[in-house]
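There's a structure below that I have some questions on.
Heads up, one of the protein chains got dropped from this complex, but the rest are sitting where they should.
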Amino acid sequence: MPKSLKTNTDVSQGVRDFLKHLLESGKVKGVLALKKMDGSGAASYAFMTSAKELAEAEPLAPLMPANAGKILSELTLKEAFGEPVAAFLRPCELRAFTELLKRLQGSRENVLLISPTCGGVFPLKFLADGSAKEKVPAYQQAARKGKNAEGLRAACRACTDFIPCQADITVAFAGGADSDSSCRLFLETPRGEEFARGAPGTFGEEKLETRELAGLREERAAQKAALFQDIGKAIQGPSALARTFSACLGCHGCSHVCPICHCLLCVFDSKMHDSQPEGFDSELERKGGTRIPAGTLFFHIGRMTHMAVSCVQCGMCSDVCPVDIPVTEVFSLVGDSLQKVLEYVPGRDVEEPVPSGTYKEDEFAQVGEQ
Amino acid sequence: MTSRETRKDKRAAVLPAREGIQKAVTGFLKKALERGCFEAVMMPVRAPETRSYAWLMVKNPELLDEAAPLPPVMSVQGGRALSSLTKHGAPPLSIGVVLRPCEARAAVELVKLKQIQLDDVHVITIDCPGALPLKDYVRGGENALDRFQALLEHWDEDGAIRPACERCHRFSLDISDEDRPLAPSSKNGAFPVEIHIGLLGENKEEILLIPLNPSGEETLEKLGLTPDRPLDGWAARVRALRKKKEEKRRAGHEEFKKEISGLDRFLAVFDACINCHNCQNVCPVCYCQQCHFDSPRQHLTAQRYLDRARRRGALRLPLDPLLFHLGRMSHMVLSCVSCGACEDACPVSIPVGKVFSLVADETQPHFQYTAGKSADEPLPLQSFLKSEFCEVETPSECREHQSPEVKSHA
Partner (left out) sequence: MSVRIGVYVCECGPNIPDKIDIDKVLEDIAPLNNVAAAKRFRLLCSNDGKKYLADEIRKEKLTHLVVAACSPREHEKTFMQVCVEAGLNPYLFQMVNIREQCAWMIPDKAEATRMAAKHIRAGISRVALHGPLSKKELTVNPDVLIIGGGISGIEAALSLASKTRKVAIIERSDSLGGRTGKLSRLLLHQGTDVSVLREKIEKIEKDENISVLTGCEVTDIRGFLGNFEVRIESSGEEAVSRSIVVGAVVVATGCELWDGYDPAVYGAGNIDDVVTAAEFEDMIAAGKILLKNGKPPRSVALIHCVGRKEKGYCSKVCCLYALKFAHHLRDSRAPAEVYEFYSDLCLPEKTDQEYFDGAVKKGVHFLRTENVRVEKRNGHIVVEHGDGAGKKKTLEVDMAVLAPALVPPPGSEKLARMLNIPLDETGFFKEAHAMLDPVAAPIEGVYIAGCASGPKNINESVVQAQAASGKILSTLVPGKTLEPEVKISVINEDLCTGCQTCLSVCFYGAISFQAHKGVSAVNEAICRGCGSCVGSCPSGAISSRHFTYRQLYEEIFEALR
């Protein structure tokens, strides 16, 4: 049973206090978390090294301007941190980071990973129109009760992986019935315990699982089933798939914000996929017409082939799409199906290798080899 | 040669448009395809049941039934589309394409940047009332289509169109000088645009086809259309609308300048930026295979991130959105045609287009350059005037070499 640390403040303040303690005691030299940008409720990830800046942190702000797993990977891509730091990231962001670690795109060394049971985030458009701030109280209430708040990202509404995997410290947010007056931190690993030593609050043996958490799990599972069913129908057959992506501009924003897409120059952005003049003649002969720019759907299917096995359903892709294509829904459905076949859960365990790089002898039998 | 005629003497062919502009122009292109003016047509087409438009290149005229030569949105910037088609050489067949003026201007810049080949491309431009914001259209469905219809009727509906379009005064040909030809002359005699479609004529049920070069004249001839209508009526209405739009642009830029003056206010514009680089990816002029700001050069070591964070107490991540915007600006703003594709693509509605078109309007005159005006006007970043060196080497002696704009600012 993991140890717990409880303080008598609302969870946001509690987290802030804990991070402040870590920084001021010198246990960590920097903290990666969401930070207020201005009064409008906008937030951005920031790497904070001073208590003054940390006082503006809003780790539980219901926004994901960028996937923090991707950010953490970029921070540690060239070398591991030589000094201890803390990072506050959502379960999907943490799972994304884990998937990136498996691909050698970062290092966990010296990083204290703190993650909440997640109440979801609002789409970026609320960041844009400044309405995020006023939605916060209702959001927090819904999270406490183990319910989906109004207006969450579709990906979040249907997320059943909202309990962090392999975090050092878990924060009870969603499903934490009294999170408006108590902040509970669960120390999941020896590293978590070590960093929490000496922090203000009461140590105990609390339970993470609550009735509200179970309720949220149920609601989310139902939402997921419905989401997958709807999107499944919408992409049934190649013309349906084409239709779903027909508004695509080819901006590739989805891959640029996707945490799993880590290639320095995506093959679909490279010359390999530039159109060659000779290609058009045959296309026009065969079909009478061809779309310009070419390869719209091919990009998505290709990207899917490359990363769906690690898709953590964070929802950044749908959010960044200028024409509201349900990219997350499609990719997470395909990812989910693929992951089930390969018996793989992205981000579950950093030691579990990515299936595309592993070979089990019996798999060949499945493909027809004896 | 009639294409060298001055605006005063120019004549247009008349095309009846009783069933609306989209059908009339589509019909014209279909016929041109049938008569062999070109072998394929590239147009925005609304596929059944979708909410947007995509460029389609067709040989089969039947595929043009759902075409909209002037779609309510600018989904993929036409210059960018043409560039993706011709970057590595002209396709082995001739193509006719209808572009909005800003798309054609982007194409002109891309010619100079050698990212597009217009040799066998018959470019036709069209008077443009503006386009609806992409997000509005995508979320608004049929309502949005009605709004656009109204726009085509009235031409200066406030509030319906993209901010970039509201400020746009280059929605038609440059007819400022009656005694000059309509199209700027070009080294090889051909200006990229061969026909301009005038929609602002007196009669709403007619559209004007204005030939701009010998190729355009040939196309009209093949279709049995004789350019015999003078342009005065159309020119007068274009001029009147242009005056309004110029004032809107000037006033809009003045106001915006005030809003963003001072470092704090300028920074605030980019507060919500998530560094997704959508603006760069949809920009027709941004042609680099890998943007400098996407390259591994941007990666720091963990220790460096920590050091930088320590200097200020906090470091915003992803890193340096402002450096990205200003860097991109310094690379491309001299070729910015104010098309507004960037604004449509921003997921957090930052007025990128406003910032860039303001800066473009203020910087291009320093080089006596207008982006998109002529394929012969060399790019400022690639041309070197001996007189410019004295500005750098002996500035105090150099006033006579300064451009009028610089002198007036001094």
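Order as written gives the chain letters A and B; numbering starts at 1 within each chain.
As a working rule, a contact is a pair of C-beta atoms (placed from the backbone, for glycine too) under 8 Å apart; a residue touches a chain by one contact, two chains touch by 3 or more.
Only a predicted model underlies this, so the values are computations on that prediction, with no experimental measurement involved.
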item	value
Option touching the unshown chain, where B:220, B:241, B:291 or B:339 are the choices	B:291
Selected from A:52, A:271, A:340 or A:360 as touching the chain missing from the view	A:271
Residues of chain B in contact with the chain not shown	87-89, 113-115, 287-292, 295, 297, 331-332, 379, 381-384
Missing-partner contacts on chain A, residue numbers	265, 270-271
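By definition in this document, only the chains that are shown with their structure count from here on.
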item	value
Euclidean distance of C-alpha centroids - chain A vs chain B, Å	37
Contact footprint of chain B on chain A as seen in their complex	29-30, 32, 35, 37-38, 40, 42, 44-50, 52-54, 65-66, 71, 74-83, 85, 107, 124-125, 127-129, 243, 246-247, 249-253, 256-257, 264-265, 269-271, 274-278, 280-281, 284-285, 288-294, 296, 319-324
Of all residues in chain B, those that touch chain A in their complex	40, 42, 47, 49-52, 54-60, 62-63, 75-76, 80-82, 84-93, 134-135, 138-139, 268, 271-272, 274-278, 281-282, 289-290, 294-296, 299-303, 305-306, 309-310, 312-319, 344-350
